[in-house]
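With one protein chain held back, the other chains of the complex are shown just where they sit.
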Amino acid sequence: MDIIVLKPEATEDDIRHVVKKLEGKGLKAHVSKGTERTIIGVIGDTSRISEDEENAIRAIESVESVTRIIKPYKLASREFKKEQTVIKVKDREIGGKKVVVIAGPCAVENKTILMSIAEKVKEAGASFLRGGAFKPRTSPYSFQGLGVEGLKILAEARQITGLPVVTEIMDPRDMELVLEYSDIIQIGARNMQNFRLLLEVGQCDKPVLLKRGLSATIKEWLMAAEYILSKGNENVILCERGIRTFETATRNTLDLSAVPLLKELTHLPVVVDPSHGVGKWNLVIPMARAAVAAGADGLLIEVHTNPEEALSDGEQSLKPSLFKDLMEQIKPIAEAVGREV
Amino acid sequence: MDIIVLKPEATEDDIRHVVKKLEGKGLKAHVSKGTERTIIGVIGDTSRISEDEENAIRAIESVESVTRIIKPYKLASREFKKEQTVIKVKDREIGGKKVVVIAGPCAVENKTILMSIAEKVKEAGASFLRGGAFKPRTSPYSFQGLGVEGLKILAEARQITGLPVVTEIMDPRDMELVLEYSDIIQIGARNMQNFRLLLEVGQCDKPVLLKRGLSATIKEWLMAAEYILSKGNENVILCERGIRTFETATRNTLDLSAVPLLKELTHLPVVVDPSHGVGKWNLVIPMARAAVAAGADGLLIEVHTNPEEALSDGEQSLKPSLFKDLMEQIKPIAEAVGREV
Amino acid sequence: MDIIVLKPEATEDDIRHVVKKLEGKGLKAHVSKGTERTIIGVIGDTSRISEDEENAIRAIESVESVTRIIKPYKLASREFKKEQTVIKVKDREIGGKKVVVIAGPCAVENKTILMSIAEKVKEAGASFLRGGAFKPRTSPYSFQGLGVEGLKILAEARQITGLPVVTEIMDPRDMELVLEYSDIIQIGARNMQNFRLLLEVGQCDKPVLLKRGLSATIKEWLMAAEYILSKGNENVILCERGIRTFETATRNTLDLSAVPLLKELTHLPVVVDPSHGVGKWNLVIPMARAAVAAGADGLLIEVHTNPEEALSDGEQSLKPSLFKDLMEQIKPIAEAVGREV
Partner (left out) sequence: MDIIVLKPEATEDDIRHVVKKLEGKGLKAHVSKGTERTIIGVIGDTSRISEDEENAIRAIESVESVTRIIKPYKLASREFKKEQTVIKVKDREIGGKKVVVIAGPCAVENKTILMSIAEKVKEAGASFLRGGAFKPRTSPYSFQGLGVEGLKILAEARQITGLPVVTEIMDPRDMELVLEYSDIIQIGARNMQNFRLLLEVGQCDKPVLLKRGLSATIKEWLMAAEYILSKGNENVILCERGIRTFETATRNTLDLSAVPLLKELTHLPVVVDPSHGVGKWNLVIPMARAAVAAGADGLLIEVHTNPEEALSDGEQSLKPSLFKDLMEQIKPIAEAVGREV
């Protein structure tokens, strides 16, 4: 049901005009005349009214506002699916009792470095290996990733360590390639509303890790998930990675309240990326602890054996020894909230 | 030249470590020891230092901050090219004395409606016709545009009215198609950092209208333009269309100060889209006037013959009669700032 | 009328509980059971329901959301008073046909400087003199204003130039003093929700220039005006001065769309302060033009004879010669929108 509020100066003709419009869409109008304004309740299956039709109603001169009561996403909502989605990747589960840790470098730089990092994060207890082969960079003059070569190195690391691999896709034309080499496909923050890419990954059979856009509301984020779900791929993992605010002391503002809120609104697993969230290596560990305490199903952590020489995001990467500390520190927190690491 | 500030506790060894790192990159370090902190000025061609290397320096434990002095964009900057870029499309110019008006519906809905709108906006004095064939929509259940069919209708409208056509591209795979039917290619706000798409349009021979991302800084926006310029396409038009802020009384917050600021920083033409900027048809005309007064080279205006039935953005579309008013009202403003409409 | 939406799992008991609560407040409940949710329309004089009671309804476990239809401000609204408020200060009017210009230094520094600036701005056509005697400064170590001494200098400048004086109050304890020396009392952005101060100026007989808070919504701003109006002072001038956003290229983001929006929502005059809005002297003139084009009733401009030696806000102050340019440039814009300077 939707609520249409008319302007104070709306006439009887204006009311009839709106009512007729609704009836033309097969809906019923319930008119309530208050002392200050007339309000029209829309009765019937309003889920069939698209956002476009809603906006068209807003375009009517006598209309002051239109309030949508029904949520615009369906498949992603808890109402549609009550039980928590648990995503299986090989022998691992995301969304289950275990808090999963996905760790690795921002970008795959070369085989030696990646192997070394992969071994270290595995040793410390990570469940997945992350690493970018295609990198979305603010500057055209920055390192753009190794491409296919990077994907191959990732696959090799997986073979040796047994860690399934998470990597980003930026272009629908790379779909086949990325599918071949990765276990979970990442959609980066800047592509959260690259709708063509969403439709593409919605049609594949690999889980998708969907990062929240820099200025995406929770609703828009769930709508982006809905794009993927609507194409048949039910395995979407939401990843909070900080939003853009006025505060510049941290790279982004990590919105941890999104975690318990999403637990209410959706059945999809929620992981947190404190590395991008704060952008400073020395704040990553406390925020990883906080994410687990807030109820996150997993963490995405940037680790590099030599951050000072990293080709990207060195300032927010943990050295392996600090990553080991992180793993130690989140253990009792996970237990405190009835989970395990 | 860059400025590296060390933490107060930095030792002589720490200083030597940073200096050596810089020398390894072929740069010189100028060390100034203050009473509270040591500061290292980097001398040499620091434009060769990538953002990545800068971040890697931030990763050094003894480093407190790194300040970049040089601007990260080059081809887009006024320093690189002093004279204003004027883009020629058929017999029209963007960035010249005339304030150009690009008008039309949000989306191409069908031939009859588009033709009718096209005739009306031409009559009122618009120089270009806008209309989306591929539409980025928040919901997978909203109207996604007519696709190729929409492009063909646009091309037909161009033939009849003589108005060159501006339309959006969302997917690099549509490149050939969009090039065939449009005169100016639009990159939407949600794709401002779809870097693959930017590289693609950077290689074509049509001008690109680059909308500012919802939460893009001026610097990031110019870096996105740099992506296009770096591939050889010199014809980039910047389009301010509102940024996302805490204020919800308007759809976005139209950042008009971006106009005079960009006039300082870049040689590229700047146009303003007040329709998306405010999201309410009744605020479009005053904001169009303000944009021209602030020095904009053009306007992007959504017009629909029947906003109440529009398939998208009806609430912010002007009826043709109001669009005519807009054209009348911006005329004396344009003259007041030494321009013409 | 308000709209209460219940959670999908709400039972008949839950519905009865809410209905009873409303009836206890003397209101009627109109229950509509949809396929997915139950919605309760609140009928009766809901203007008597305070924000607090609204929030208390939100606290009920079965309630999903409460939407207020009625505006929370009354005296400030166009519905309450249709005709534009025109404020008379001596022989001048704010909110009338003339676009008024209030100009002067950020802070009163000493008599010689203020006199010199006052003469210059009068000569160029300013209608009011601005200048701070009490200065809210981010740092306790910054210049805090001359206090009473500053007020006296302002009064002297008024006597010599005939320009009425606008100055800021920061503390209710200074009320008597500020009233004695000024013609319009300014409430600064940081004090927009200093409710005790608002109540105080609401009881005086001088007009109040109420600056928008850095992160105040339009609604909160009008509620702050309502505080003043509710105490009997009808002469409130709203001043847009930029809001805080993620963009750091300008000091604030000047929200000019607030001007036409406020013209719809309220009868109070609206002026714009582009100096604080952008924070850079070289952007002030184009934004002053844009403000007038958007429909502002006036401008607040910082002017200093020697910005390089100004004790505050030097970076955004215009030299007198540039202020004269500004006055020249806004003249044809004002005429274009049916006003005069």
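Letters A, B and C mark the chains in the order given here, with residues in each chain numbered from 1 onward.
In the analysis below, a residue touches a chain if its C-beta (ideal position, glycine included) is under 8 Å from a C-beta of that chain, and two chains touch if they have at least 3 such contacts.
Predicted model, so just to flag it, every value in this text is computed and none were measured.
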Among B:I3, B:M115 or B:V148, the residue in touch with the chain that has been omitted: B:I3
For chain A, residues in touch with the removed chain: 215, 217-219, 243, 245-250, 253-261, 264, 277-278, 282-283, 286-287, 289-295, 329, 332-333, 335-337
Those residues of chain B which, in the complete complex, touch the missing chain: 1, 3, 5, 8, 30, 32, 34-37, 39, 41, 43, 45, 47, 67, 69-70, 79, 215, 244-246, 248
Chain C residues that touch the omitted chain in the full complex: 21, 50-52, 55-60, 72-73, 136-143, 170-173, 190-191, 193-196, 199, 214-215, 220, 223, 226-227, 230, 244, 281, 307-315, 317
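The criterion applied here is as follows: only the chains that are shown with their structure count from here on.
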Interface residue identity across copies chain A, chain C - same or different by half: same
Euclidean distance of C-alpha centroids - chain A vs chain B, Å: 26
Whole-Å gap between the CA centroids of chain A and chain C: 38
Junction residues of chain A - those touching two or more other chains: 215, 244
